Structures are given as C-alpha cells and as structure tokens.
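A quick write-up on the structure given underneath.
A single protein chain has been removed from this complex, and every other one stays in its place.
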Amino acid sequence: MGNLAADASAAHPVLALDGITKTFPGVKALDSVRLHLFPGEVTALIGENGAGKSTVVKTLTGIYQPDSGQILMDGQPVQFPTAQSAADAGVTAIHQETVLFEELSVAENIYIGHAPRGAFKMIDRRKMRDDAARILTSIGAKIDPMVRLKDLGIASRHLVAIARALSIDARVVIMDEPTAALSQKEIEELYELVDHLKAQGKAILFISHKFDEIFRIADRWTVFRDGQFIGEGLMSEVDESDLVRRMVGRSVDQIYPKRAAVIGNEVLKVVGYSHATEFEDINFTLNRGEILGFYGLVGAGRSEFMQSLIGITRPTKGVTRVGGDICVIRSPADAVDAGIVYVPEDRGKQGAILDMPIFQNVTLPSLGRTSKNGFTRMAEEFALARTYTQRLDLRAASLDTPVGSLSGGNQQKVVIAKWLATKPRVIILDEPTKGIDIGSKAAVHDFMSELAAQGLSVIMVSSEIPEIMGMSDRVIVMREGRIAAELSGDALSPETLVRHAAGITAKGEAA
Amino acid sequence: MTITTTDPDYSPKTATTTAGRRIPDRLTPPMVRAIKSWESLLLLVAVGIFILNSFASPYFLDAWNLSDATFNFTEKAMIAFAMALLIIAGEIDLSVAAIIALASTAMGLMMQAGFDTPMIVATGLMTGLICGAFNGVLVTRLGLPSIVVTIGTMSLFRGISYIVLGDGAFRGYPESFSWFGQGYVFWVISTELAIFAILAVIYGVVLHKTNFGRAVYAVGNNATAAMFSGIRVARVKMILFLLTGLMSGLAAVCLTSRLGSTRPSIATGFELEVVTMVVLGGINILGGSGSIPGVVIAAFVMGLVTFGLGLLNVPGIVMSIVIGALLIGVIALPRLWQKFRRG
Partner (left out) sequence: MNVLKSRETILFAAILALLMLIATRFPGFVAPTNLLNVWADTSPLMILALGQMVVILTRCIDLSVAANLALTGMVCAMINVAMPGLPVIVIVGAALIMGAALGAVNGLLVWKLSIPPIVVTLGTMTIFRGIIFLISDGQWINAHEMSASFTALPRIQVLGLPLLGWTAVLVALIMGIMMSRTAPGRAFFAVGGNPHAAVYTGIDVGRTQFWAFVISGMLAGLAGYLWIARYAVAYVDIAGGFELDVVAACVIGGISIAGGVGTVVGTILGALFLGLIKNALPVVDISPFWQLAISGAAIIMAVTFNSRTGRTKGRIILKSAEIAQ
C-alpha cells in the first residue's frame, strides 16, 4: 500500500524504527513495527486506543527499551537507554499527560535537565529566565517565566510543555495528542507553530485522534492497529475513510451492534445539579433501557459531574430522584445502595485494585451478599465472580490471579463485572473503551446494548464520536461545565456534536 | 442481608451454565501456596533458631525458661497485631510506645487517687482509646500524613507523662493488679501469653475471614478504588487507629503490672520493635499485603533471638544489631536473589 521505495529515493528519514517489538506481561504492545520520520515533514501516527502509539513514544524517548528491533538515526543504529540520551540525540516529546513539576517555576520546568550554566557550573538563572521568556513569546504564550507552575491553568501548562520541547534543540519533535486540552484559538496557534518547526527542517511525529487535524497538518501517515504496523504513505493519496478502514480493520456499523431496546419509564432524574467550580445547572432524565451518551471535549466537566452524582464530591445544590423518590447520596456507598454505579475512566487508579485477585475485586461492593454475619464465604465469592466475569467473556488463567496481570480490556471487564454484580438500576460508564484492545472493545459494546435490552439504564461518557453515535439513544453535550445541547434522532450528527462541544455557532465563530 | 446459595444468579451449581468459558477458581492449591509463602520461610527460620538455641545453651529447653522468654514479645505483639492491620491499610502509628507511657501514667494517677484494679485497668484501656482517637481524627478528618502526625503525638503523649512525673515514678500498685503482668492462667502459661494467643486468633479471624478485613486490604492496596467501590475508607482507618490505641492501652496495663511501677521513660523504643516485628512478619510497609500468622511467627523469632542471645550473655544492644539486620536482611535477601537470577 505504501510507496516507500519512491519516498526513500526522495529523502532519507532522520529517524526510523525497524522491527521494534515490546512486550508487557499479558500484552504485546508493539509487534515488529516500523516508522519513518522525514526532515521538514509531519508524520501522523494513527491508531485506536491501545494500538501502541504511546509505547512508540516512550520507546523513542528512552523511557522504554524495546525487546528487539532497531532505532536508526540518519541510517545509523542508536540506543536510548535513558530519557537523557534520547534528548541528547535530539529527540524531544510533548507528552500526552503533562509531565511537569508543580512546585518549580515555569522557567525551571522548561530548562530542567539542561539549564544554562554560568561560573562554577552554577545555573545561570537570569539567562534561564530570559531564554524561557523568549521561547514563550515565540509561541505566543503570555506566561511569566518566574511564576510557579501550580498557579497556571491546564492550557498554559501545555504551552509550557511545548516550550520545554522547543528549548531542546531537537531534530525530531513528537507531539502526543497536543491539542487535547487546548481551545480552538490555541489549536490554531499550535498549527502555526508546527508550520514554523517544519520550516526549520525538524521532523515531526504527530499523534492525534482528530482526523480534521491530521488532514490539516500532516504530510504523511502511518497506521498501527493492535500493536502492529498496518501501512504508511502520503496524506495526499488517501481520504478519511481509507484511514478509518485501516485503523479499525472493519467498517463502522460492524463495531456498534446497538440493539433496539424498549425504552421504559423514568429511572433517574437530576435537577439543577451545580458545583462551585466544576459544573452548573445540570438537568436531565434517564429512562429504563436507555443508553444516554455524554459527549464533550476533555475538561468539559463530565467526569466531575458523574463523580458528584455518586457522592465523591458534594454539589452545592441539586436533587437526584431515583425511581421518583428523592435520593440523598453522600458517598459511593450510598450510590450503590440507591442502585447507581460508576465505572471510572482511570481504571488503574479508581476502577480496579490491581494487586488484589479478580474474585475479590468483583465481590468488593457485594460483600454484603456473599458474606454471612460479616464473615466472608469463599465459595459464594468465587461463584458470584464467575457468574459475572463469564457473562463478560473474561479471559484469565484463574479467578485468584491479580487483576494487574490482565490486559487492559480484561481489566475493564473485571471492573464492569464488579458493578453488575451489585445489580444496579443505573450504570455510568466513563470512557468505557479507552485504552483497550479492539476485541475487548467490541465485547464491551456488545454487552452494553445487551444490558440496555435487559432493562438497565446506561450513561456512557465518551469522547469518541463513533462510539457516541453508534451506541447512544440520546446524547447530552457538555461544554465548560454546562449542558450545551441535548440531541437525538436526526439532530444527532458528528457535525452538531462537535459544534456544540466546541461552542462554535452556525457562522463558524467561537463563542 | 445475606442471600442463600439457592439464589439462581450465582449459586455454585448453576454458575457454570452461563455463557463464556469457565475460569478455574485457583491454579495453585491453597496448600502449595501456603508452603511457598513468606510465613513458612519465617517458620523455618524460627525452628532453626530454636534448634540452634537448644544446642547453644543447656538452660534453653526448660518449660519455665521458655515461658519467661515469651515476656520478651507478648506486650509488643499485642500492639503489633493492630499495627499490622494499620500498616496493611497504608497508615502507621509511631506513637504506640508514647501511648503506653501516657496510659501507664494515667493508671498511676488513678492508683494514687485510691482506685482499685478494675478502675485502673479501665483507665489504661480508655487512655489508649482516646490517644488512638486523637491520631485517627488528625489523620482521617484533617487528611494529615500519619507518619508525621504520630511522630508529633509520640512527643506529645510522652511529653505529658514527663510533665506529670518529671523524674519521679508511680509505685505501689495493688496486689490484684499484678495478675496481668506476673500471673499465670495455667501451669507455665502466663496471663500475657494467654492474652497474646487469644488476640492472635481474634485478629487472624478479623483480617482473613471478615468483610472488615477485606476492606482493610482494599484500602491499603488502592484507597481511591476502594472508595469508588463504596468502602468508607475514613471509617476503616479510624477504627484501626482506635484499635491500635486500645492495644497500646492493653500493653500498658500488662507492662505496668509486670514492672510494678510507672516512669515516663517506660517502653522507650517499643514503636520501632513493633514495626520491626510487623515488617519481619511479611507485612508490606507500603500497605496492601501481609498476614497475622506471619506476625505471630515474627514475634516468636524476635523473642527467641533475644532470649537465646541473653542466655549466651550477649548484651541487649548487640541483640539490636541482630534485629536491625534481620529487618533489612529479610527484605533485602529475596530482592538480591531476584536480581541475581535475572543477571
């Protein structure tokens, strides 16, 4: 599919990966992949969550060591045993998670590890401050280099991370979903910045989920799927559906087996939910057998609202009615009693207890049912755990292996099984398929519609438009802590979702 | 509310009929797992020390001598049980020895005021409980790190004892009070040893066989996920601080009774020996794993080492080298071995 031979004659890649394989316990993150980055060009790395993009970034920046395969710079094999060695070789990354230091100043965050030195190898703080100010100005960021990072907002922190990457005189710049936390205006500024870097002859690896971005900015594409190299080529020779097909490996309607469920009476009604800083005036109802999608950009306040709904944070005002009765939820334990359960986005930190065995994870909120007079009963626990994990088609060696040894998709199945075992009326799934392999993803979607068909009410928070479109009966769009729109039927289209989420009016201007 | 096994949803009989492939409960039988465990390795060490001791000194294999030897660890082990649960839950209490001092001082005051044994004992236990509550409130309500809080209360509690007693001492506890630290319930079984044995069973059951014990593990492994799972994390931790305080109060009763007097310097350094006992027993200092049988064996190991070296006229301070080396060694050796095997 790719026309690699033709490209190679035109320009030599600055950086190439050849047959890189990286295995983690239970999952082959990269399976003999290749990748080519050319000077003055932007290569988009495209793949679903779990395709291996982050692992590639970590391999290129010296965080992970590949099990086999070669990294080539200018055709010569190199090794990056540490993050420092990758930086020294001229590879720098703007990471997906902000990896910065709250307590240090902006200038120090930009220069830590390579600060300008003066006499006696002392850090030249004045030069560091001036250089930082210059870089920040060059990317149009109005940030005082001397303030501490913890006093900055998320978007500003991201600009600091970009400034840090630029402060290293890099030949290869990796941008791992750099626009996730930025506003439309900031994204435009980032595009200008990328053009600027291209003009300087830097090779750029651009990782993004957003196809409009990729078509706006990239010169080349490379697709990974499930840790494998699928193909590469020039952007000018493909269209969006080509890329989607390569990325997903099958057409979209196959992935979302949404069954028609009979939507029944109102189960949950939320009135006037507000919080001092995170969200305001949230109103909606949820019916029996319904899948209600919550769409929005990262940071729109969806997770914050959901966590407040199940009693982790307190709203300043607002009423929850479950089955018509007012329900006061002050803690997750109250929420479980009321039949509302929440499958959090951060599986490792909030969802599963990784070092505990599968069966103990599943029975944790249901111990009241499996125990007798407060004493645990193993046979009951194994039986309950087996019932629910088998329904989800969990793949595991045994029920007493730690959840941490499973793949991401199977971990998610354990977390969902844990909540289904409590026999809830409402299940909230926050980014349920983030970072899991395609097979598990389909299983989760399949199961979600089965649950709805059985009469369970589902709230699905998702940032993936195909998932929202494919699974939801109705969609609520949130923006900056408020409900921006409620869409269903013909009003529900990718364009309207994006427009409401980004706050773009019909004229195409930002609100 | 409990649901009987006839619940069609998950009874052992019907569970296999649902869709999906069957996942076995366990791959390794519990027996095999037990044999391969830290506890059995530790038991081997204990037996080894026992044999070594019996060769080293002719006085060792004597029922009364062995009974005496148990006093080396019984009081500390009482606290170690509660401390084990606290450490598994991801917290620590370094103020336990100071609680003993304060509880002992409070008992001394009651004794001076003319109260008899039941009131003295109740005061000791109550003081321990109040101190535990103080630690617990600071940690769970104000969200302070327990290591700093209890370093603070360690000074505060013992400091109050010093304010009350200065360089003086309380003496003259009633005759009946001596039963706790000097009495025997049956033949060579001392009161303290009996209390230790009962507590070992109670704590073992609570940690390994109850919902509360499961919650303790869950909180220690991942407090956030436990909270999301509907476990009242603050309440679990509060109960554990109260228990640790109560056990320190109980240890104060036994120790004061055994010594027959109270000085503000009583039980100095106990906190470190208790923590050592817990860590030696295989409890992860970072929380989340460990067992009560491990702590019981660790208590015997420490008692046997101290007693054996004592029989050989080795001074106490040198024993502390052995204890310190044991503490580091038992954790370092398996890790060194792993490194060595990986090459």
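A few points about this structure:
Letters are used for the chains, namely A and B, taken in the order the chains are written, and counting of residues starts over at 1 for each.
Note that in this section a contact is a pair of C-beta atoms (placed from the backbone, for glycine too) under 8 Å apart; a residue touches a chain by one contact, two chains touch by 3 or more.
What you see is a predicted model, and the numbers here were worked out from it, not measured in a lab.
The hidden chain, counted over the whole complex, makes contact with A, B.
For the chain missing from the display, the contacting residue among B:Leu44, B:Ala113, B:Val185 or B:Ile321 is B:Ile321, taking the whole complex into account. Note that of B:Val47, B:Leu66 or B:Leu156, the residue touching the chain absent from this view is B:Leu156.
Touch with the hidden chain on the side of chain A covers residues 61-63, 82-87, 93, 95, 99-104, 108, 112-113, 115, 117, 121-123, 125, 150, 153-154, 183, 275-280, 299-301, 304, 480-482, 511.
Although one chain is not drawn, its touching partners on chain B can still be listed: residues 92, 138, 142-145, 147-149, 151-160, 162-163, 165-167, 264, 268, 272, 275-276, 279, 285-286, 315, 317-321, 323-325, 327-328, 331-332, 335-336, 339.
Note that only the chains that are shown with their structure count from here on.
Taking each chain's centre as the average of its CA atoms, chain A and chain B sit 43 Å apart. Against chain B, the residues of chain A that register as touching in their complex are 312, 331-333, 335-336, 342, 344, 349-356, 359-360, 364-365, 367-369, 371-376, 379-380, 382-384, 386-401, 418, 421.
Contact residues on chain B toward chain A in their complex (touch as defined above): 1-3, 5, 9-12, 15-16, 18-27, 209-215, 217-218, 221-222, 224-232, 288-289.
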